[in-house]
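Here the complex is missing one protein chain, while the rest keep their positions.
== chain A ==
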Amino acid sequence: MKFRRRAQQDNQQENRQENVQRESRGAEPAIVGHYRVGDPIQDTKAPAGPIEDRWDKRRFQAKLVNPVNKRKLTVIVVGTGLAGGSAAATLGELGYKVKSFCYQDSPRRAHSIAAQGGINAAKNYRGDGDSVYRLFYDTVKGGDYRARESNVYRLAQVSVNIIDQAVAQGVPFAREYGGLLDTRSFGGTQVSRTFYARGQTGQQLLLGAYQALERQVAEGNVEVHTRHEMLELIVSGGRARGVVVRDMVTGEIETHLADAVVLASGGYGNVFYLSTNAKGCNTTAIWRAHKKGAYFGNPCYTQIHPTCIPQSGDHQSKLTLMSESLRNDGRVWVPKLKGDDRAPGDIPEDERDYYLERIYPAFGNLVPRDIASRAAKNVCDEGRGVGPGGLGVYLDFADAIRRMGREAVEKKYGNLFEMYERITGENPYEVPMRIYPAVHYTMGGLWVDYDLQSTIPGLFVVGEANFSDHGANRLGASALMQGLADGYFVLPTTIGDYLAGAGAFGPVEEGDVAKARKAVQDKIDKLLSVNGNRTADSYHRELGRIMWDYCGMERTEESLRKALERIPELREEFWNNVKVPGDAEGLNQALERAGRVADFFELAELMCVDALHRTESCGGHFRAESQDADGEALRDDENFAYVAAWEWTPEGPVLHKEELNYEYVKMTQRSYK
C-alpha cells in the first residue's frame, strides 16, 4: 500500500513537472498555465511560541484605542450574517462608529440563517475526551492539512466563548431534562461537541447576532443600510478607506468613507448557479476588493454536499440541502442496470446496487461528504442515475421503517421528510428519496493574516468570505463557529491594533473616490446599454453548467483547460449580448443580477486556474489524476503544502505561495476504509 502510494506520488510529480515545463515553454503572459508565479507571502501577525499561548500573546501585543478615540473612528461592515452581524454589533459595543450594509431588506435575512446542523465547541460537557486541542486537531485533519495551525487553534479556543455568548443572548439551544445543554455528534469527529437548536441552529444564532446588532442601532452606535449593495472598494493612500454602494431602492450611487472596512459578504458557491446558497449570495464585494489588491486564497476549494434534493428541470433556481443525518438510517442505491426506468418498488433486491456499502464496507453509507458525493456522480455518469435527467440516487428508508417502525422514523426525521415531500411531491415513507450532491460552501476566499487583515491595509475579511480556517475541506458545524469566532472575538481585538494608528491615515484623496464611483457608474451604464438578446440569468446558468461539469466534484487537466476556453468566450458574449431591462433609477432586480453575473465570470476563471495549477487532490478539490487505488484524494505535500494566494493584475493572475508548516499535527493521508 505504502509502495503504491509512493509510486503514484512519483508519477504524479512527473506529471506536474511536465505541466510546469509546458507552461514555461509558452510565451509570457499568455502562458499555457494562465498565470505567473510571484514572491512568496507570509503571515507575520501570529506570534511565535507555544500554540496555546499565541492568541493571548497577540491580544496583549495588540495596540488599544482609547474610548474617546473610538468614537471618532468609523468602521464599515459589509454583510450581516453571523460574521458581519456579530462584528458590527461588537464593534458598536466597543464604541466605534459602525456602518453596516446588506443587500436584503433586513440584516436578519443573511444566509447564515439557513444553516441546519449545529455549531461545534470544545466544551467537553460530555466528558468524552474532547478538548480545545482535539477540536484543533480534528479541524486541521478534516481540512486535509491545508489550513494554518495558529488560526485553527485560536478558533478552537474561542469556540467555548461563543456558546456562553449565545446562551446569554437567549439562543434557545436544545437542552436535556436536567436543564443543561444537549450536544450531538457530527461527521469527521468521534466526540459529541455539536450544540444545536433543532434543525435551525443557524437561524437562532443569526437572530442572536441580529438582536445584538439592533440593540447597537438603538444605542446610536451602528447605522444599518439595508437594500444597499457594495459595488466598489475605495482604496486611498494604500489603505481601504470606504465603499461605493448602490441604494437598491432609489438607484442612487453613494460613497461611504471610513477608517477601516470589514467584508463579511459570504461565499461564492453561486458561481455554479445551482447551489444551496441563497439566490442573492454573490462574489461582488470580495471580487471588487480582489481587483483592488486583496489576494484571493485557494479559490478552487469548494465543498459539495452529498444529500441535496436533485434538480427537477431546467427551471430549477436553487438546490435544497437535506441534513446529512439521514444517511444514518437511509440506504443509498441505484439500479444495477443502465437506464432501468422501472419504479423503485418494482426493482427486486438483487437488481439493486447499494454501491456505498459495496465499495466502502467499513463506513458504508456514512463515508465522508466528498466520497459520498463523488460516488453518486460516478454511478450517474455510468447511466444508472434515477429521476429526471438521471441525476439522482435513491436514499431508501424501507429497511429503517421495517426495523424501527414508521413512528420511530417519523420522530427522528419527520421534519426532513415533510420538507422533501413539499418540494418533490413524493412521500418518502412510500418511495425512496432521491438525492444528488450540490455545491454548498466555499473554503476559499480573500487571503487574510492572523489578524484577519487582507493584503490591503485596513481591509479585514471575516466568515466564509475569507479563506482562513477550514483548509481544503470544512467539517460539519464549523461554519457557524468560524463566523461567530471572527465576529464576536477575533476581529474586534485585531482591528484595534490597526485603528490605533489611524491618526496617521490622512484624508481620503478625492481622486480615489471619483475613480471608484466612475468604475461603478461605467459598469452599470455598460450593462444597460448592451441591449442584446439573452438575460443575465441565462448566462449565469450556462456559466454554472461549465463550472459544474469541468470544475465541479472531479477536475482534470483536460476539463479545466476546456473551462478556461469556454468561460472567456461566454463572458465575451455576455458583454455583447446581455439584455438588462429598465434603467438605473429605482429598484431594478435584473440590473443587480447582471452585475453579479459579470463578476462571477471573472471569479470562475480564477477558480479554474487555481484548480489547474494544484495538480494534487486535497479535501474538496479532487483532481482525477491524483487518487490512490481506492479512489481517495491523494495529496502531494511535498509540492503543494501551501496556500495559493492570487494577486489580480491586468496581465493575468500572479500566484503567491504561503508555505504551511505543521508543528503540532502530523500530516497523514485520510482513510475511510
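Heads up, the rule we're going with is that contacts are C-beta pairs under 8 Å (C-beta built on N, C-alpha and C of every residue); 3 or more make two chains touch, one makes a residue touch a chain; residues count from 1.
We take it that contacts and distances are computed from a predicted model.
The complex includes a chain that is not drawn, and of the options "ABC transporter permease", "NADH-quinone oxidoreductase subunit L", "succinate dehydrogenase" or "3-isopropylmalate dehydratase large subunit" the UniProt name matching it is "succinate dehydrogenase". When the missing chain is restored to the complex, the residue among A:Asn120, A:Thr139, A:Gln204 or A:Thr284 that touches it is A:Gln204. If you put the hidden chain back, the residue from A:Asn69, A:Ser131 or A:Ser312 that touches it is A:Ser312.
Set against the missing chain, the residues A:Gly49, A:Gly170 or A:Gly345 yield one that touches it, A:Gly170.
Considering A:Lys45, A:Lys70, A:Lys97 or A:Lys123, the position touching the chain not shown turns out to be A:Lys123 (whole complex).
Residues 86, 89-90, 93, 104-111, 113-114, 123, 125, 161, 163-170, 172-181, 197-198, 200, 203-204, 207, 210-212, 214-215, 217-218, 224, 226, 249, 276, 278-280, 312-313, 315-318, 320-321, 388, 419, 422-425, 488-489, 492, 533, 535, 537-538, 579-582, 586-587, 589-590 are the ones on chain A that touch the missing chain.
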